[in-house]
Every structure is written in structure tokens, then in C-alpha cells.
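Here the complex is missing a single protein chain, while all its other protein chains stay put.
Note that the chains take the letters A and B in the order they are written out, and that residue 1 is the start of every chain.
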Amino acid sequence: MQQVFKRPISLKDVQTHFCPGCHHGTIHRLVAEAMDEFGVQGRTIGVASVGCSVFLYGYFDIDVVEAPHGRAAAVATGVKRARPDSFVFTYQGDGDLAAIGTAEIIHAANRGEDITVVFVNNTTYGMTGGQMAPTTLVGQKTSTSPYGRNQHKDGAPIRMAELLAQLEGVAFSARVAVNSPRNIIDAKRQFKKAFRYQVEGKGFSFIEALSACPTNWGMNALAANERVGTEMADYFRLGVFKNTDNL
Amino acid sequence: MAKIEIDEIRCKGCGLCTLACPGKLLSLSEKINLQGYTPAAISFQEKCTGCALCAEMCPDVAITVFK
Partner (left out) sequence: MKRLFVKGNEAVAMAAIEAGCRYYFGYPITPQSDIPEYLSRELPHLNGEFIQAESEIASINMLLGASATGVRAMTSSSSPGISLKQEGISYMAGSELPGVIVNISRSGPGLGGIDASQSDYFQAVKGGGHGGYHIVVLAPSSVQEMYDLTMLAFDLADIYRMPAMVLADSVVGQMKEPLVPNKRPVADLPAKNWVVRGKGDGEQRVVKSLFLGDGELEAHNWKLHRKYQELKARECRWEAFQVDDADLLVAAFGSTARIAKTAITMAREEGLKVGLLRPITLFPFPEKAFLDATARTKKVLVIELNTGQMVEDVRLSVARDAEVGFYGRPPGAGSLPTPEELLEQIKRTIEV
């Protein structure tokens, strides 16, 4: 018998701190598989953000720079400009990228920085205990929207993949989910495309992954997983919003 | 002939693999692992086709598949 499924080499063989049923682990694996696919592990510099994603360096066997909250795209810009031969990606949550780091992501995207941005959207601030995020769905209760998100007061959730696709500098923008084998297989394809854009020097690539946060949603892993495919995917449609080279 | 190995220590008992298995061969066991979770286990190993969907689904990369 041959081993047909194994851990990617870019992913360290360690236990993660993620909660049971959290999709970060799956998204980490897909990132690592994409690194392995293109053989870029040795020249990759990852940029960690603030939130549950901060321990990037504990899980990926790559060089990592830790960015202040929201600033990963600016840090990645500095890294890539100084070392254009390296493969540079950021890994950011929704609070980090779509609230405090909105200016940084939009302008890095608009400049067409040759980097890849992995955006994990779980509609909440996970690390700080489940507060309302820019992506929290209307009506969703969080620890700072105890009566549910009110669109008139709090605004509607931001669709980053569509928003960034509008910018001339963006070469690739897609949204995926990892809540079912079928979605995971498709997500793998999109991750590889996103990485290929940078490997071929074709510009800024953005991939948003819908993710479950069972702990802060107050759900068990199975219910949280289901919510990704129903409520979340209803509002945050899966798909490719920009693919300039039709990769 | 196929086989899966579940790392009982790594498994956090989230149960996502049980959704993924087309043959419904996976379920959470009653025993408690070192982390305090009830890890997934396979029944009827001989029915496993090695499709690896459980492994794809596992957020903790706790499943290895042989075929």
C-alpha cells in the first residue's frame, strides 16, 4: 500500500492551538500544499498578522515576519520590494484585513504588489473573544453586538473579494470555503492559482476563505461547519471575481 | 485495499471527518484522548476505499491514508 494522503512538507508536524472544528487548520494545509506544489518553501517569507493567525511561524516551516494588527500588506510590500526573488504571502483574519487594515490592503492591492494575500473570513474576532467584525452578518449576535448586527447602525458586512476585484492592480481574487470535501477540492485549485500568479510574477492575488469559528459562534463543530455553507455562503458567494490571465 | 490511520492524540474530536466519509465509516469514539477530546475512529476498515476525503476534511491533519 502506498500513502495517498500525507502532510505537506511546508507544514510542521505539530499540534495547532486552534479549537476543534476551526477551519484555520485546513486553510493552513491548503497554503502549505500550494507552497509545496510550486516548490517555493525555501524562498518564502510569510507575514503573520494579529489574531488567531499570529502563530504562523509555529506551523509553517518558513521564514516569517510578524506584522502589527492590520499592517501585514504594508509589511509584505516592504519585504517583497527589498527581496523581489522571494515568495511573499500574508495570512490575515477579517478584523485584521477588513477593519483596521483596510487602507493597507486596498493600497497594496491597488499598487499591484506582487504578493499573495490569504484572507480568513469567519465573521468574528476570534482571538479576542468573538466581537463583531466587519464581516459579521446582519443579525448575527456577537459579544459586542448582543442584539445582533444592525445594518443601520453598524453597516453591512464587507465583501472583500468583490471589493478588491474592482482594483486595476489586482490580478486574481476569489472566495472559497473549506466546509465540504467538494469545496476543499475547489479551494485547492484556487489556492494554486493564487500562488501561481505570484510565482509567474503576474501581480497581486487575493484569496478569501470562509471559515468556521465554533467557539465564538457558540456552536458545535458540525453546526458551525454547516453555517459556513448556508448563512455565510449565501451572503459571501463563492467564486472567482477576477482572473486576469485565465489561469 | 485501503486503510486510514487516525492520530488519536492529534484528533480534536470535531467530527468533520464523519461528514466527509461517503461510506459513513467514521464516528467519534467514546474514549477520551490526552487532550480531553473523543477522537474519531473507523468501523469496518475493510470497507474503506482510500478516497481520502476524511483526510482532506480534517483541520488537524490527523488522518493518513494508504491505498
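The rule we apply is simple: a residue touches a chain if its C-beta (ideal position, glycine included) is under 8 Å from a C-beta of that chain, and two chains touch if they have at least 3 such contacts.
For clarity, every value in this text was computed on a predicted model and none was experimentally measured.
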Study note, to complete from the structure: Contacts of the unshown chain among the visible ones are A
Review point. Looking at the whole complex, which of A:A74, A:L97 or A:V199 touches the chain that is not displayed?
Key: A:A74
Review point. Hey, which of A:C22, A:V64, A:V170 or A:L210 is the one touching the hidden chain?
Key: A:V64
Study note, to complete from the structure: Considering the complete complex, of A:G42, A:G129, A:G155 or A:G239, the missing chain is touched by A:G42
Revision key, fill the gap. Among A:V54, A:V120, A:A224 or A:V240, contact with the omitted chain is made only by A:V54
Practice item. Just the residue numbers, please: which parts of subunit A touch the chain that's not shown? Key: 41-45, 47-48, 54, 57, 61-68, 71, 74-83, 85-87, 103-104, 106-107, 111
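Just so it is clear, only the chains that are shown with their structure count from here on.
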Practice item. Quick one: report the Å distance separating subunit A from subunit B, using the average Cα coordinate of each chain. Key: 26
Exercise for review: Going by the contact rule at the top, pick out the subunit B residues touching subunit A in the complex.
Suggested key: 1-3, 9-10, 12-16, 19-20, 37, 50, 52-53, 55-61, 63-67
Study note, to complete from the structure: subunit A contacts subunit B in the complex at 1-7, 11, 15-16, 18-26, 29, 180-181, 184-185, 214, 220-222, 225
